[in-house]
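Just passing along the structure, written as structure tokens.
Omission of a single protein chain aside, the complex is shown with its protein chains in their original locations.
Per-chain numbering from 1; labels A and B assigned in written order.
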Amino acid sequence: MSAAPIFEVKNVWVQFGGFSALSDVSLAFQPGQLTSIIGPNGAGKSTFFNVLSGSIKPTAGSVFALGHDITRMPQHKITRLGVAKSFQITSVFPQLSVLDNVRIAMQGAGRRFDLWTKRDSMIEQIDKAIEVLERVGLADRIERTAGTMAHGEQRALEMAMALALQPKALLLDEPTAGMSPEETRDMMDLIVGLAAERTVILVEHKMKLVMGISDRIIVLHHGEILADDKPAGIRANSEVRRVYLGEES
Amino acid sequence: MTAITAQASSTSWFTLLARRRVALAILALAALLFVAPYEALATNIIIYGLFALGCNLLLGYTGLLSFGQAAFFGLGAYGCGLSIVHGGAPVLVALAIGVVSAIFGAALIGAMVIRSRGIYFAMVTLALGQCVSAILYEADFWTGGENGLRGIAASVANFGVFKVNLVDPTQKFFFVLAFVALALILVERLLASPFGITLEAIRENEKRVIACGYDAQATKWLVFVLSGAICGLAGALYAIHLSIVPIDIVNYHNSGLVVMMSLLGGINTFFGPFIGAAIFLMLEDVVSKFTSHWQLVVGLLFIALVLFFPRGVWGTLLARMRSRS
Partner (left out) sequence: MTLDLILLQTFTGLALGSILVLMALGMSLIFGMLTVPNFAHGAFYMVGAYAGVVAFRLTDSFVAALVCAPLAVALLGFAVERTLVRPLYGRGLDYPIVLTFGLAYAMIEIIRILFGKEGIPFETPEFLQGAVSLGFGYFPLYRLFLIGVCVVVVGALYLCLEKTKFGLVVRAGANDPEIVRVLGIDIRTIWMLIFGLGTGLAALAGLLAAPMRGVTPEMGIPVLVEAFVVTVVGGMGSLAGASVAGILVGVVMSLTSLFSPKFAELSMFALMALTLIIRPRGLFGRPGLTG
């Protein structure tokens, strides 16, 4: 039984000046899977991530998400389709409270141009926001100013914001960057839990992290697909090992 | 034990007051009438305070620095004045026409500038504001051009059930205050709404807001129009206040002044713009009696604020009160 792919990338090229960040990449992603995109630095992982999430428009080729052609679609519309992403560099609303950060993500359709309702009276939304924060372990810090929290906490907040969007697909760009081993473990556990309910596509450069949790691993190198297989197959792949030699962390 | 209870109650006094900030603001502004040396200055202060409030909706809350808000102040003033001079409109209708004129202007200009980011935005708004000024200047058959619009006969405001005598400075002050109070209530409501927090989110991290599914351009356009409406109301009230509209209220000098007032008060605060307007205008009143070089003081004030005192007077005060509670 093969469902329609949730994401599809067809013959995508991304070129900056004379340099090709992605060369003729074609991939399809099935719903419900946890896919990891790995590769050494400069392989094109971030570029691919940005093409998938819609923040970079490809020089050539097309991108489809949830049945829609998103190649030229503005970023905010892509989010509304059900695609949530996290940023490589922590990106929250620093001067606002943790709770407000999540509530903004939650405001979604219908509330965006509400100029009249008092936010403080929106009990249902506040409760839902706290629920999401409980999921990432930040429910005891809802009044904290986001910018004053530790790096790991801010990453968790970002995850909460992504979840608050109730996405069908979650795109995560190096979610454990800059985290301690303990924080990394917590984050990976969280991701596995989330992947049970939705499609997750993960970009990482630490191969070890993703081996145990992924349904599928895609290895990029110099803007092209080097390997595309289940974890066992990737582990056995000599090409991959050669490329990663000395870069495994 | 005493220390903890004392702390607990001081948290509540600050929060309690903060929750009633609109009422307190209106009271403070009403009291201004008795603090200011003469009524016209008090009226001027609350008008410019309103103007600065409109400017700060963009600057402090959304993070957009516009150097062209005087265009909407001017459209409000001319719209109101022209409808009285050439159309014989009653005061209340004239005010409404002024606000609507400003809204049209802001909608049009907003659509042009909203794609410009940050520093580019400041430049483009200044230039477009100057464009409005040039148009109003050249249309001298209606606007009076260089001489300004004269003879705005606004002696009575008819509310139906009662009349306000606008020739009496005290009654005029309270008439203006009524509209300022209305604006304060509406702005407070706006800031407390989902849209209000969206504005702050745009200021904090526009890319993030877009990634959360918001059309940031549309939001910015809307707040630009709302700001224009507030600035337009201030301008319309100004026309009633002075009974003339001088042409130089539309140029970028005035736009800059209102940015300065917001900064002086504190752009991160709700009431800062009014504090800034009060300090600035009262300072001008005093300093101008001693020297004709007030502009130098203005320039140095700008520089000093930016370099040493970016939080402004009210902003610094609030921060201290908050940390103590």
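We adopt the following convention: a residue touches a chain if its C-beta (ideal position, glycine included) is under 8 Å from a C-beta of that chain, and two chains touch if they have at least 3 such contacts.
Just so you know, these numbers come straight off a predicted model, no measurement behind them.
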- [ ] Name every displayed chain that the left-out chain is in contact with.
- [x] B
Task: Contacting the left-out chain in the complete assembly, out of B:Tyr252, B:Phe270 or B:Trp314 - done: B:Tyr252
Task: Candidate in contact with the missing chain, chosen from B:Met112, B:Leu182 or B:Val286 - done: B:Met112
TODO: Against the chain that's been left off, what residues of subunit B make contact? List them.
DONE: 59, 65, 67, 112-120, 122-124, 126-128, 130-131, 134-135, 138, 217, 252, 256, 259-260, 263, 293, 295-296, 298-303, 305-307, 310
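Definition applied: only the chains that are shown with their structure count from here on.
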TODO: Give, as an integer number of Å, the spacing between the C-alpha centres of subunit B and subunit A.
DONE: 42
Open item on the list: Residue numbers of subunit B touching subunit A in their complex, please.
Closed with: 189-190, 192-198, 200-201, 204-205, 207-216, 219, 222
Task: List of subunit A residues in touch with subunit B within their complex - done: 53, 55, 74-76, 79-80, 84-85, 87, 91-96, 100, 103-105, 107-109, 111-120, 122, 161, 165
